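Data block below; observations after.
Every protein chain of the complex appears in place save one, which is left out.
Letters are used for the chains, namely A, B and C, taken in the order the chains are written, and counting of residues starts over at 1 for each.
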Amino acid sequence: MAAAEGTEEDDAAYIIKEGDCVVLKRGDIFKALKVQLNKKVMFEKQWLFLDKAVGQLYSTAFEVVSGGHLEPHKAKTTEGSADTAEAGADNRNIVDDGKSQKLTRDDIETLKEQGLKGQDIIQQLIDNSSTFRDKTEFSQQKYIKKKKKKYESTITVLKPSCRILAMMYHGREPAKVCHLRHDTLAQMLTLGNIHAGSKVLVFETCSGLVLGAVMERMGGYGSVVQMYPGGEAVRAGVESFGFPPHFHDTLHEFPICHVNALLAGTLNTAPAKEPEADANDPSKAGEEAGQTDEDMGGGGGGGGEGGPEEPKMETSTAAQDKQREWDKLKENRLQEKKVKMEEKRKKLASAAALLEGKNADGLIIASRFHPSLVLLGLIKFLAPSRPFVVYSQYIEPLIECYTKLKDQGGTVNLQLTDSWLRHYQVLPNRTHPVLQMSGGGGYLLTGTTTVNMRNFKAAGAQQADEPPAPKKLKLSGSEG
Amino acid sequence: MAAAEGTEEDDAAYIIKEGDCVVLKRGDIFKALKVQLNKKVMFEKQWLFLDKAVGQLYSTAFEVVSGGHLEPHKAKTTEGSADTAEAGADNRNIVDDGKSQKLTRDDIETLKEQGLKGQDIIQQLIDNSSTFRDKTEFSQQKYIKKKKKKYESTITVLKPSCRILAMMYHGREPAKVCHLRHDTLAQMLTLGNIHAGSKVLVFETCSGLVLGAVMERMGGYGSVVQMYPGGEAVRAGVESFGFPPHFHDTLHEFPICHVNALLAGTLNTAPAKEPEADANDPSKAGEEAGQTDEDMGGGGGGGGEGGPEEPKMETSTAAQDKQREWDKLKENRLQEKKVKMEEKRKKLASAAALLEGKNADGLIIASRFHPSLVLLGLIKFLAPSRPFVVYSQYIEPLIECYTKLKDQGGTVNLQLTDSWLRHYQVLPNRTHPVLQMSGGGGYLLTGTTTVNMRNFKAAGAQQADEPPAPKKLKLSGSEG
Amino acid sequence: MSFVEYSERIREGDVVIIYLGHESMMPVKVQAGGKTQTRYGAIRHSTDLIGQSFGSKVTCSKGGWVLVLHPTPELWTVSLPHRTQILYTTDIATITMMLELKPGSVVCESGTGSGSLSHAILRTIAPTGHLHTVEFHQQRAEKVEQEFQEHRVDHLVTVRNQDVCREGFGVAGVADAVFLDIPSPWEAVGHAHTAMKRHGGRLCSFSPCIEQVQRTCEALTERGFHDLSTLEVALRVHGVRSVGLSLPDFGPDAGPDAGETPAPAPVHTSVAIKTTIPPREMTGHTGYLTFATKPRT
Partner (left out) sequence: MSFVEYSERIREGDVVIIYLGHESMMPVKVQAGGKTQTRYGAIRHSTDLIGQSFGSKVTCSKGGWVLVLHPTPELWTVSLPHRTQILYTTDIATITMMLELKPGSVVCESGTGSGSLSHAILRTIAPTGHLHTVEFHQQRAEKVEQEFQEHRVDHLVTVRNQDVCREGFGVAGVADAVFLDIPSPWEAVGHAHTAMKRHGGRLCSFSPCIEQVQRTCEALTERGFHDLSTLEVALRVHGVRSVGLSLPDFGPDAGPDAGETPAPAPVHTSVAIKTTIPPREMTGHTGYLTFATKPRT
């Protein structure tokens, strides 16, 4: 037996630091935020300060004590601890007279003032309930759950991950992620064969969750191009992942309003000729765009009004000073604007360079846009024999998508799916599926491109990518 | 404790008789047929005779012995008996060399010739398998299932019921029942509040399964009107239920091509005036139609060519004989046709009488027709405050149906649902959901009529039947 | 009205279902001179209900209106006063079919609980069947008996206040079907067997936990029941919606100037589709339904 001994790990990586992106957890509720000192944050209707979490290890459970401060919780996680109480076989002896609880509200307030923690208060409530033991397991659980929500305030500080953030979004703000359920996102990443070193296109309106999930799976290797609609790429959710800075070097963005131009070879990513100014360095565009054979358009503009380090010249009068200040302000603003535009241009150029080869390795779509049009537009950038995954909250648009892909050819392995997710309570003599379950996790259309995709024929090539089925071949019933 | 002693039951009701409608069961496979003596029937690729089942009790298990004859099977049902074998923890020691079975094919044939029954042969195979005990439970079950299918031939003869016939159709010929799954049919009967004494309209193209199910729940009390499309009412499946004759008196039929005429009050169910003959008795129509205020149209035709008992007159010549024979034949045919037409007319009249009051108690639709048009056409016959249930294999037509009902008003409690059905294997240490499950059971749209339905306004009365929601009222998220 | 027979018009003494809005209903016992408060105002029974047609609109005192519906076991299930966890229509429908209930069936049930299933059984076995229902909780047994009277189905049912595990159903050899919804159904399997007809019948046991199912299946097999089948049915209610899907703007197709100036933030148009959305949360589990056949004995 060849036993490889583990190297001692550096705790530093596991210590909560100021400025870290973390996720607070209480029960099944999550909240992502940045650790800031002396900042009041609201979580589950409770104000608290994260200051005392700094320096502690990730996954530490804290109790919220007076003043909203956190105090490390030495005991084991409380979850399920009160569940082991003895359960009555049935509720036959329970009379609902509202007198079963011996503790009064005042008693409870006193316990709280004494600094009793949530878990202890619940235990007190159980001990002082004359009916708890006689309740059925179902009723006991309902009781504990209700009380927990009211009195317990154990909070765990977690390192963010795709798993946690996906559960957080789906649980708290499903509309922000187009109701994408975490297990559906899991399918997307796997069916999209997302992995380090590949070049993946992402079109999403899921607050950046899908983009972040793809980046996590790429681990900082390869390139991700966010194809975005509208004026600016939206991806607040990516921040919550707390990626190391070099991850962001792998992230590119391309506004879809330039897709047609790029495909037609008419997209000019060279420095723009502006009416007021054309301060651009044509060499930089090439530098960023790297080793591409891209048509850079009509060449860059000429030199400009000098760099930001322009030497200052002193003059004597106040008026001159004022005028100068004014001029400078104006110039700075202009300069800033130019820098921004230049950055934007460079970004566009670098993304265009990645796209132009039409050799992307993966395409992930999850948005409130009509998936059919988005997919047909963006699939052109994929290399042959590469997977694509389209998510939609609704099945109807994916039916259209499926039909159009079948008609135009150039794809195989088309599959339209949905999935259901079921959680279980596993406890001695009380094992059963969790009573509430998600009603749906959305729909996925997945497939693989073929060489035909490139020589895409508008019509007449129906299902040309399916080998002709010989008579002896029994095709499965699930394909049109 | 007031113990009511059971009355001794009459075995006669539980004995299989010639002419009975029965269901054969082997494993999960069912087949409905009529018991006929000396008739070879095919079941699960096996020819057999039911003769020896006659006189036995229902639910008896039979072994198919040589010549296809049945022999009552004294042992308990074999199902699951071989499953209790000891299972290996894993397959680690199994080498698939095809040599694990010590019995040869010839050995097995010999066993069969010796009259060994299926179950015994399987036990022999297990005993002579060097690897069976080492296989995991999953592999063992797969093995037993395979062998059972091959060697076992225990057949149970069951009394038909809605439960069994619904499982039979869905399992063997789902296309014949529009893929209606048995649990979905169960929902329909309950949500439709089908019960004795009511008047229920059924529109189905499910081979009569749905109609039969409704009749079973009515127990011979009340009326069922089959609203049928096309030339003739199709309901072969009703026969399989083996209802006592009086059940059929409660069954009426009405061709939907007369729906508009009936609603317009222009349907003439009086004896038709035919060009060649008008042998009709107008009094009969009224008799059948009962206490209705129906407009019987322009009155019946006059008397006819006499009844079938017309006395014969003898003549002498052969030619005359021939002519007479010919005439008689012709006349008989005409007569038969007239009788049939008269029957049809009476049927129509009696069904029309049931419909005219527009006071039916329930409406069940399950067909390959567009449910929206069918429902909007037939819902007019329902009394207010009555349930209706529409089944469709597809969700899209029911979305349309839902939308139209919402637009026109006159209904409440609209609900569009589907359900999933999961079976479990419950065995010591081997409990889990059955690995294969049905992919879908179809969709249901259900609702309740209101008084408004009668004074149906074509448009402009949008959602007029929903009380105006006051601001404090939180409406559930699942309604548009 | 009765829960097993439809009527056209409301009479005194009827129990009617007041429909206040989607999934908001309440049962009301109609009494001459009676008055019922709703959030839309008061309903005066004598003028607003008695003599009216079921399914009518009733204008309340505050000017709002409600609908008055004929009771059915299904409307009762969604509006009854809960004294226990109750069985809902999806399970009830499955139980009714799988127990092969029909007019004339004799059924034993325990526990009666809030009577949700009992009403559905009575509807199906009327007019010639009978329900023997056993409830150990005295208050509940009394309350449900009173409801059966008010619902005019008391001639079809016998309520017994006893412990089914110890004392059984109080009948022998009469039942076509037995239904168990008790914490330890395995303790009542023998009594179920006793209650059932000699020539056989069907049994159903409802249990939330798999361990209960396992013990019950063992007890059923020991007692000679066969065709054991454990299943679950879950219902999903689809919301019908009109939703808008944005249309992507991939920019002008070609032209030499394309891309020269930054395009203004494009205005996306959208298309509307009719679709359904699932509920965020649905009932994923109520309990396991275990069915079995009692053979001829």
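As a working rule, contacts are C-beta pairs under 8 Å (C-beta built on N, C-alpha and C of every residue); 3 or more make two chains touch, one makes a residue touch a chain.
Computed from a predicted structure; not experimentally measured.
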If you put the missing chain back into the full complex, which of the shown chains would it touch?
A, B
Residue of A:V234, A:A264, A:A383 or A:L435 touching the missing chain in the full complex:
A:A383
Contact with the hidden chain, among B:K176, B:R324 or B:R430, goes to B:R430
Which listed residue, A:E44, A:E239, A:E342 or A:D418, touches the chain dropped from view?
A:D418
Where does subunit A touch the missing chain, residue by residue?
1-9, 11, 14, 57, 59, 76-77, 79-80, 161-163, 166, 182-183, 185-187, 189-191, 193, 195-198, 216-221, 359, 361, 383-387, 395, 399-400, 402-403, 406, 412-413, 415-424, 426, 428, 431, 443, 448-453, 465-470, 472-473, 475-480
If the hidden chain were put back, which residues of subunit B would touch it?
89-92, 95, 136-138, 174, 179, 229-231, 255-261, 264, 266-269, 272-273, 297, 341, 344, 367-370, 373-374, 377, 393-397, 422, 429-440
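Basically, only the chains that are shown with their structure count from here on.
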Chains joined by the largest number of C-beta pairs are B-C
Give the identifier of the chain nearest to the protein's overall CA centre, each chain being represented by its own CA mean.
C
Chain of greatest Cα-centre distance to subunit C
A
What are the residues of subunit B that contact at least two other chains?
420
Residues in subunit C with touches to at least two other chains are numbered 210, 232, 234, 236, 275-276, 279-280, 288
